[in-house]
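Removed from the display is one protein chain of the complex; every other protein chain stays in position.
What follows is subunit A.
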Amino acid sequence: MRALQGLRGPRAPSLPLLLLCFLAALRRSLEHGLSTAAPFKSLPVQEEMMTKYSNLSLESHNISVTAAPFTSLPVQEEMMTKSSNLSLESHSISMTAAPFTSLPVQEEMMTKSSNLSLESHSISMTVEHSNMPVEKNITLERPSNVELICQFTPSGDLNSVNVTWKKGDKLLEGNYLVNATGGILYTQHRVAVINSKQMGSYSCFFGEKKQQRGTFNLKVPEINGQNKPLITYLGDSVVLMCKCQDCLPLNWTWYGGNGSVQVPIGVPVNDKYVISGKHANETRLKITQLSEDDQGTYLCHAIFELGESEGHVKLVVLSYLVPLKVFCAIAAEVVLLVAAILLFEMYTQKKKKPSDDGKEFEQGEQLKLDDSNGIENSGPRHRKNESVGQ
């Protein structure tokens, strides 16, 4: 019976509707969360109006830590009005620690307009795991407001906890808020990320007997090159591709070269290199007339507003001789096999009927199916067949 034909795969469904519902649900839960604050006594209230850059997104990241309860704290309320096209991202990391005493608390109420997207992440840590670094990677593509929140549950006194923020190794002054509700210490730091200078590692430190640390790593999106090396042959042409999953870089550039020297490709536009890309999130480099020198690792640079990212593609150029040698070896093996089989057959025929001088050659390699050959062959073959059946 015949062989299997290829299978047709089904079409994949798309989920735009589901995404919209999810966002709507999250937004509703955020508003609900902000309104349920813990009860507190009368406290000084500071109102602050902040004007924001337009077209900025707000990202809020929390780090929270499990710990013991704490007493009532002064509360500061903050009202902010925002412009449109803002997104709110909220990320949390939690850690366990000792309790602390009353601390100034700042609450923030934010009213949002439409086009809001909300992201909320949280990591929790217990006191047994305080040796493990608590880190969170955040991928940013466009300039936005980023809100980093650390939640810390201390085991001892709330007041004795010292809260600091650092970017890299530099201590950050001012604009971070500390809140204490229900036994958990919250600290929040807002960063307006406009260019690559604001990207990097931000850490919150809770100073106690043992310092607890949570880190947020702000990075640009990663680019996927190709993990496996691309094999090509001399004189052939190849297409190198770099792709970014969910991001849209401003620009792509290609660099190639052997060793440490990185030479930009395509700068003098020529036939050998053609850079193209069907969609904004991918780039293709077509190289024609490959030679040995084209071997090596190629880098595709994606330029974002907030920095650069790169992917690697490794190219290997082989000569035709490499598989050809294997081919010749196998062909020689087949010839030997055929010769062995035919010789064995002749040998057994000769052993059985030494007097019979009919030849039973079929030259398999140089077969010419002309009539004379056919007639010749059928005669002796029939004579031999008595001995068949070993």
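Going forward, a residue touches a chain if its C-beta (ideal position, glycine included) is under 8 Å from a C-beta of that chain, and two chains touch if they have at least 3 such contacts; residues count from 1.
Simple rule for what comes next: contacts and distances are computed from a predicted model.
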* Structure fact -> The chain not rendered here carries, per UniProt and among "signal peptidase I", "Translation initiation factor eIF2B subunit alpha", "Monocarboxylate transporter 13" or "DNA primase large subunit", the name "Monocarboxylate transporter 13"
* For the chain that's not shown, point to the residue among A:192, A:248 or A:341 touching it. => A:341
* To do: Name every residue on subunit A in touch with the hidden partner chain.
  => 1-10, 228, 230-233, 236, 239, 318, 322-324, 326-327, 330-331, 334, 337-338, 341-342, 345, 362, 364-365, 367, 369, 374, 377-378, 381-383, 385-386, 388-390
